[in-house]
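The structure is given below, and queries will be raised subsequently.
With one protein chain withheld, the remaining protein chains of the complex are depicted in position.
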Amino acid sequence: MKKILANSYIGSLLIMLYAPILIIIIFSFTEAKVLGNWTGFSLKLYTNLFQSGVHHSLSSALWNTLIIGLISAFVSMLLGTVAAIGIYNLKPRARKIVQFANNIPILNPDIITAISLFLLFVSLGISQGYTTVILAHISFCTPYVVLSVYPRLRMMNENLYEAALDLGATPFYALRKVLLPELRPGMISGFILAFTLSIDDFVVTLFTIGNEGLETLSTYIYADARKGGLTPELRPLSAIIFITVLALLLVINHRAAKREQENQKH
Amino acid sequence: MANFQKFWNQPEAMHTFIFSIGVAIITTVICLVLGYPAAYILSRMEAKTAKIMVLLFILPMWVNFLIRTLATVALFDFLRIPLGQGSLYFGMVYNFLPFMVYPIYNSLQKTDKSLIEAAQDLGATPRQVFLKTILPLSVPGIASGIMMVFMPVISTFAIAELLTINNIKLFGTTLQENIYNGMWNYGAALSLIMLILIGLTSLLNAEGNAKAAEEGGLL
Partner (left out) sequence: MKDKMRKNNLIRLIQSTFVFAALIAVNCFSTQVQAQERNEVLKIYNWADYIDEDLLTEFPVWYKEQTGENVKIVFQVFDMNEVMYTKIAMGQEDFDLACPTQAVMQRMLHNDLLLPIDQNFGNTPNYMNNMSPFIIDRLDDFNAKGKNAAEYAIPYMWGVSGILYNTEKVNKSEMQSWGCFWDQKNKGKMLMKDSYWDAYATAAVWGYRNEIAAGKRSVYSVTNDHSQADINLVEKELKTLKPNLAGWEADFGKEMMTKGEIWFCYAWNGDAVWAIEEAAEVGVNLDFAVPSEGSNVWFDCWVIPKYAKNTKAANYFLNYICRPDIALRNMDVSGYCSAVASTEILEAVTDSTLEETYNLSYFFGPGNDSLRVNPVQYPDKSVVDRCAIINDYLDKNDEVLEMWSRAKGDNLFGGMTFMIIAVIVLLAGWIILRQAQKAKSKKRRSGRRK
């Protein structure tokens, strides 16, 4: 009984979260330029997407978004984990200060972060483009990784690491075999969080994107929305991305579950 | 200093700031109320299902923010609900709920099961187990969650702009207007004020929470 209640609670939350996405998917099957108008069922937007030449810069924007997201998420995951370990080992007073410093990028409005990074890069003379965007994304994603990993550290049993050292492991070995596995869930969730933030970010990207024609999905969409209304082809694009990731997720889960079952059998 | 004085003298900016804090508080509370049970239920599930479910919470955020928000507008149109305060809170919670669920889930999941068992063995009722053991242990996660929701809500302007057709003005809008229209110094001063005030509160809060985690849980 309790389980049914619990599951339906989660279910209803998920329905609320996915209702707008469902709308996007439904309206990707119509040609209307405005989201919300229905002019009859049609697959034209999907075919437009796959025809090259209709929106050739859209695919490069998508590609850029993915690369920037993956790189910044990965680097911030490393940096954030290291930082979390470091913070954990500080004395309480220093720890509080560093924690506050860590939280500043989260607390700051993103437009302030954007402009300050922009001015920073200008004054350093770094020509803006891929590098600056990635650096900027790393700098605002890392605090989120720290916030994901740090609670894990607090909950972890300190003695495990010392026990490993006592048993003769080198610090690096202990790090790899004891500490990181403990932290891995936090690191992975930090990675996913950082990736999510990076691909959706707009203002920071806008100001660090330089003048070489670099575009990410966000800047492309916003620029489009201003002049001509949101490109209708974005609806099938979002639908496709979404369904692909969902399918990937389910497949990975299925295979992992299968592998576990096999392991259990042996 | 002139910029700070300007802020002080402009009741409108002050009111917007206070209003945004209010919106942020309400949003954070709603996210907490909705998110904590969700995280709790998820932490009780099997690891495999739980992982997928948590990712399902994050997945909507991978659809671009603008499209998502426009779809929310379309949703409200479809349900014939007029845009306004209700849609604002829906939009805010919609965008920030995953940020609340994630940290709480993480810290709940890491809770040492033996502590819970110990509490139960010592004769605590399920309610006591929850209030005295599980809840305090999850406080770091709650603290993270609140931090990731409260401040960004104050500085988001796009949600207010799109979901209330700019009727409701949040502090983020003020900030954006000033910076974009050339009043950089004033905008910077505004954000500094915000940072100081909220930073102070979060510092105090974090200290309180850290103490709670140490005392409430492991003694």
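Annotations for the structure displayed:
Order of writing sets the labels: A and B. Residues in every chain begin at 1.
Keep this in mind: a contact is a pair of C-beta atoms (placed from the backbone, for glycine too) under 8 Å apart; a residue touches a chain by one contact, two chains touch by 3 or more.
Not measured: the values here are computed from a predicted model.
Here the missing chain is touched by one residue of B:Ile21, B:Met100, B:Ile134 or B:Met147, and it is B:Ile21. Taking the complete complex into account, A:Val34 is the one of A:Val34, A:Ile67, A:Ile243 or A:Ala256 that touches the chain left out.
Of the options A:Ala19, A:Leu165, A:Ile188 or A:Leu249, the residue whose C-beta touches the omitted chain is A:Leu165. Between the chain not shown and the residues A:Leu66, A:Val98, A:Ala225 or A:Ile240, the one that touches is A:Ala225.
In the full complex, subunit B touches the omitted chain through residues 10-13, 15-16, 18-19, 21-22, 25-26, 70, 73, 77, 83, 161-162, 164-169, 174, 177-183, 201, 204-205, 208, 211-212, 215. Counting over the whole complex, subunit A has residues 32-39, 56-57, 75, 78-79, 82, 85-86, 89, 115, 118-119, 122, 126-132, 134-135, 158, 161-162, 165, 171-172, 175, 206-207, 209-215, 219-220, 222-230 touching the chain that is not drawn.
One rule holds for everything that comes next: only the chains that are shown with their structure count from here on.
The distance from the centre of subunit A to the centre of subunit B, with each centre set as the mean of the Cα atoms, comes to 17 Å. Across the interface of their complex, subunit B is touched by residues 6-7, 9-10, 13-14, 16-21, 23-24, 27, 35-36, 96, 99-100, 103-104, 106-112, 115, 144, 147-148, 150-152, 154-156, 185-186, 189, 192-193, 196, 199-200, 202, 217-218, 221-222, 225, 230, 234-235, 238, 241-242, 245-246, 249-250, 253, 256-257, 260 of subunit A.
Listing the residues of subunit B that touch subunit A in their complex gives 34, 37-38, 41-42, 44, 48, 51-68, 70-75, 77-78, 94, 97, 102-103, 106-107, 109-112, 137, 140-141, 144, 147-148, 151-152, 154-155, 172, 175-176, 179, 184, 187-188, 191, 194-195, 198-199, 202-203, 206-207, 213.
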